[in-house]
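Worksheet: the structure to be examined is printed underneath.
Missing here: one protein chain of the complex. Every other protein chain is in place.
Per-chain residue numbering starts at 1, and chain names A and B are given in the order in which the chains are listed.
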Amino acid sequence: MINSKLPKMWYGGDYNPEQWDAPTMEEDMRMFKLAEIDIATVNVFSWAKIQPSEETYDFSELDRILDKLQQNNVAVCLATATGAHPAWMAKRHPDVTRVDYEGRKRRFGGRHNSCPNSPAYRKYSALIAEKLAERYHNYPGLVIWHVSNEYGGYCYCDNCAEAFRDWAKARYGTIEALNEAWYTAFWGHTFYDWDEIVPPNALSEEWAGNRTNFQSISLDYRRFQSDSLLECYKLEADAIRKHSKDVPITTNLMGTYPELDYFKWAKELDVVSWDNYPSIDTPVSFTAMTHSLMRGLKSGQPFMLMEQTPSQQNWQPYNSLKRPGVMRLWSYQAVAHGADTVMFFQLRRSIGACEKYHGAVIEHVGHEHTRVFRECAELGRELVQLGDTLLDSRVEAKAAIVYDWENRWAVELSSGPSVALKYVDEVHKYYDALFSQNIATDMISVEESLDKYDLVIAPVMYMIKPGFAEKVEQFVERGGTFVTTFFSGIVNENDIVTVGGYPGKLRKVLGIWAEEIDALLPSQSNQIVVTKENGALLGSYSCGILCDLIHAEGAEVIAEYGSDFYKGMPALTVNKFGQGNAWYVASSPDGEFLKAFVSELCREKGIEPLLQPTAGVEVTERSKDGKSYLFVLNHNAEDATVQLGDKPMRDLLNGGERSGAVVLKGKDLLILER
Amino acid sequence: MINSKLPKMWYGGDYNPEQWDAPTMEEDMRMFKLAEIDIATVNVFSWAKIQPSEETYDFSELDRILDKLQQNNVAVCLATATGAHPAWMAKRHPDVTRVDYEGRKRRFGGRHNSCPNSPAYRKYSALIAEKLAERYHNYPGLVIWHVSNEYGGYCYCDNCAEAFRDWAKARYGTIEALNEAWYTAFWGHTFYDWDEIVPPNALSEEWAGNRTNFQSISLDYRRFQSDSLLECYKLEADAIRKHSKDVPITTNLMGTYPELDYFKWAKELDVVSWDNYPSIDTPVSFTAMTHSLMRGLKSGQPFMLMEQTPSQQNWQPYNSLKRPGVMRLWSYQAVAHGADTVMFFQLRRSIGACEKYHGAVIEHVGHEHTRVFRECAELGRELVQLGDTLLDSRVEAKAAIVYDWENRWAVELSSGPSVALKYVDEVHKYYDALFSQNIATDMISVEESLDKYDLVIAPVMYMIKPGFAEKVEQFVERGGTFVTTFFSGIVNENDIVTVGGYPGKLRKVLGIWAEEIDALLPSQSNQIVVTKENGALLGSYSCGILCDLIHAEGAEVIAEYGSDFYKGMPALTVNKFGQGNAWYVASSPDGEFLKAFVSELCREKGIEPLLQPTAGVEVTERSKDGKSYLFVLNHNAEDATVQLGDKPMRDLLNGGERSGAVVLKGKDLLILER
Partner (left out) sequence: MINSKLPKMWYGGDYNPEQWDAPTMEEDMRMFKLAEIDIATVNVFSWAKIQPSEETYDFSELDRILDKLQQNNVAVCLATATGAHPAWMAKRHPDVTRVDYEGRKRRFGGRHNSCPNSPAYRKYSALIAEKLAERYHNYPGLVIWHVSNEYGGYCYCDNCAEAFRDWAKARYGTIEALNEAWYTAFWGHTFYDWDEIVPPNALSEEWAGNRTNFQSISLDYRRFQSDSLLECYKLEADAIRKHSKDVPITTNLMGTYPELDYFKWAKELDVVSWDNYPSIDTPVSFTAMTHSLMRGLKSGQPFMLMEQTPSQQNWQPYNSLKRPGVMRLWSYQAVAHGADTVMFFQLRRSIGACEKYHGAVIEHVGHEHTRVFRECAELGRELVQLGDTLLDSRVEAKAAIVYDWENRWAVELSSGPSVALKYVDEVHKYYDALFSQNIATDMISVEESLDKYDLVIAPVMYMIKPGFAEKVEQFVERGGTFVTTFFSGIVNENDIVTVGGYPGKLRKVLGIWAEEIDALLPSQSNQIVVTKENGALLGSYSCGILCDLIHAEGAEVIAEYGSDFYKGMPALTVNKFGQGNAWYVASSPDGEFLKAFVSELCREKGIEPLLQPTAGVEVTERSKDGKSYLFVLNHNAEDATVQLGDKPMRDLLNGGERSGAVVLKGKDLLILER
């Protein structure tokens, strides 16, 4: 459980009363009570306020705010305020501002604006964190520390260049080893001195759209910048720990945000928290996948939903209102996948600057008589009623999908075979297929143990890190079902090709050889034709993007290509390896194929759906202390009928018991104890 | 009347004989006579010619040109030549070149290229203006001064940064007041010292496409840059006035050009002049609206059509020829809306550089036997025949549309709710509705008195400046009809939200509350459904972009939304307020609705169409000395039949009288005295 001081689903969010006057804050307190809001994230962007100059600190307003919250029994998620540096700092210490991808020195402005290797930023961000911890570690309402905010963005300044050389030195030891790892013999880019290395950006090796001349250098720069920001996090966390020994520390992540290796970050966080901002047209299964990924960051430990909007956003092109019921439904979707908090950005709207049209519990009108507030208040009361029932419960899954940030970087940096290949989309295709079949699914790192799973899918596993292929072999040998796809097993951790035939280190377990890789124009497609009887899979399905031209070398051919000069070559194979099966999907199939395919795999492995699928209805389960809680979420605008089975289950939200065919209203949900 | 020295529609345009030899200029003089050209704008880009170095001036060629024009009875619009600085100046005084939006220091090149806060530019531009005035103020053919050319573009250099701080100091007095106005508590951007302020551009608070983190700062930077360029204009105008006491001074504006607040500029101009460059697919009503706006800059005073092309342009993607008759038709369209001149860019084509494929009265072939020249010559003769009949006549309108540059900046800088919202397009929708009904319409500033109008429409009046809401209340109280729309009344002059419920200060007069604002995807639409009998308005119409979810608080609901979860909520309301009515249009309707809507409003207020509408035929009227002149312009390619009514009117162009049904040929027009 995150914090025994507040043993229920925390309900609240970002709150910036330094932007308004004391009477308004009084009114906020009144309205918080109406909505059962019990936590506020404060001090997120107050650095300039609490440190008005290099030499002076002023905590008086923060004291006042914390006192007021304390008086009103609102717990506090206390931010360290370092998500944006003060203007005086940018002027006095220009090293705190970044140099951008185009090589331009930035001036004061924005947020995510500090160079992670700036001496001034590192010094003063650690110092402010320490001062806050020193002052507030005994504050009674403090339930969690919130370091900085939404870390992200890269810098290309001379301090970063210097740090990058040190980072590379630490990784490779000698310049010869670096030249080999970066393959600098190509185009004669051999480095003879560490000082010759410059950051890869639009002035050197890269150009817009993730393009690069040297994948290995660009890959390492991403690792390095992710590490540099993580060091900034750790400097603050360590400073906090000098004074605040027990309160958990986190920072808010951003789902599939590309720039940071969150699996590496999560090791340093006490609890994962994240900000969930789907658009009106984001697939529900994409949001579900992202929740699962955030849960997977710490191997299934419950996470915090740190931010979501009560209604609309401001930064999308078209900022739709959340339809009635959707805020509640999506809040429970987070819980259904492992969240133990429901928190908003923001509790009250700003009246100036760029986020003033971002939704809030308290809107510009300032009173409680709004649709949005009413929905928030109703949810608040429900969460009180749920108490600690669901807290710290876990999702149990027999199926897992492997996700890897470094692999994503490598795939997206690749020059060829196709710009149409998007790693996250390919992963989502497989997640969506399992999701639509109500199969509980974990999103796991390449470092995760596979022992607890029966089915592991690793889409586009282009980069094979040391040990991964061996782990897969052991997993299959012991009876597991492993699935991978085209453009897998190609390179090592430095993006150097494994010679001797694709899919390299996975070739043995898969029993195939991929001789060529054809890239299809957007107007082209091929077909995966399953000719032999194979459960529900029989038939012809569309595929595209890439088509591997493979040869079975021991594997059984389950499907063939339907057209082009490689018509008749294998498109889907399975290799018996020890007790298990290793599948290779040689192209990017349509959803229809994938649903049939994963159903068949689950059937073989005895992985049961949580419920029989109903279109548009999501089903998940969390368990603790021998009890299971089934979430049934109707994402349709209309009523849906769900088959619950014969055994009655307790209805946590509505009371009573449920079984058999149940009609769920549009956007409504059930939580059932079974 | 602009100038008693030339008491007819001035006919001529930009003329750059410094680009060719004396015999060619002789030939020009011959051809000017054939076309009745009687004015030439000279010296527009001659700075390098007349000031060949920092220390020397050489007016010999300009003397020669002016002598030759004088001998040929061609009046002169004398430019101050400061629209582009000389190359030597850029080299010797690098402060004259700008720093662009990306933060890049520009080198010599282009035009609109001088930093408005450059000490060297300010010094030498005022000096050259003074020297010209000193030398030529008694030149007999001088009828107007033309300061610089098409002012525009912003600069972000350190001189501008310094001047911006001074500008802000003058506006806000204290750094505390500035922090409040700019809402810098957001993201901890508090300034403790003026020197911490940097210009908002791509290196600080903004990014491409008018996006910004701080609307208030970006808004002020636009004000500041508009003011800076205006100061440059005033420096030159003041220098001219030292010697030339009576000759009017202007600079050529550019219609709805976004970067300068032309209402503020117009106060400093003796006469408004502007450059009209519609494309082949620009709606005729858009050009009409722009003419009306230019007329409105000085509250209805006649303006100069300073530039238009005789045929094609060069800078559009596809530079169509003006079809036969179109140049004449569009020239009279300018006159029909208040122009007292018909002038071209350019009288003779350049043979090098980027404007050599821009149309001219005298084309590259060099003789008069071209379609373009023939059309110009025919129009020249007509204008001689019209004499001073129309000069200084005024447009009388009972309907007005409010237009505001600062509101436009604020709307377009807004982060959310929708990128699809374009201020000028929304204004044009209403203008087009009135235009299509032959309702005379003024375009007015928020400072204009509303007393003379019966109907005032303020589309998307997002920013309410001090005094505007009160003026509207008085206007309605006394019986006026006021119309405003969704996304109105939201912020004050600093883009700070007026709390307590949208539409803020307009809420009282409108009798409604807008609880939420839904942004629609481009693929989505809703409907405005008028269920109760209301003149011609009954029916269902499409709407989109934004849908305000409003509650009537005293206002009568005239129409409801037709779909989505807010189906049945008000989409169109009217509030009785004193003697008048205040309407709220909660979404962006289609043209069909707007035509019916404005017809109904005009009918109620007794505002009569000038003539019964004929599709594609524009009708306007100018009056003076008790006489009215009706313009009937057939923009169709085909004949059109127009009902003139029973009372015979004198036909100014063709002689005789006209009444009843009249057939107008395609692209032909009538000017009728009634």
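Heads up, the rule we're going with is that a contact is a pair of C-beta atoms (placed from the backbone, for glycine too) under 8 Å apart; a residue touches a chain by one contact, two chains touch by 3 or more.
This one's a predicted model, so the numbers in the text were calculated from it and none came from an experiment.
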Chain not shown: contacting residue from B:Asn72, B:Asn159, B:Ser204 or B:Ser311: B:Ser311
Among A:Gly500, A:Gly606, A:Gly626 or A:Gly656, residue touching the chain not depicted: A:Gly500
Selected from A:Asp238, A:Glu516, A:Asp639 or A:Glu657 as touching the chain missing from the view: A:Glu516
Full-complex contact with the absent chain, from B:Ser60, B:Ser320 or B:Ser449: B:Ser320
Residue of B:Ala40, B:Leu62, B:Ala84 or B:Val419 in touch with the missing chain, whole complex considered: B:Ala84
On chain A, residues whose C-beta touches the chain left out of the figure: 102-103, 182-193, 195-198, 200, 202-206, 212-216, 414-420, 494-497, 499-502, 513, 515-522, 549, 565
Touching residues (missing chain, whole complex) on chain B: 16, 18-19, 45-49, 52-53, 81, 83-84, 86-88, 90-91, 102, 104-111, 280-281, 311-321, 323-324, 349-358, 363-366, 370-372
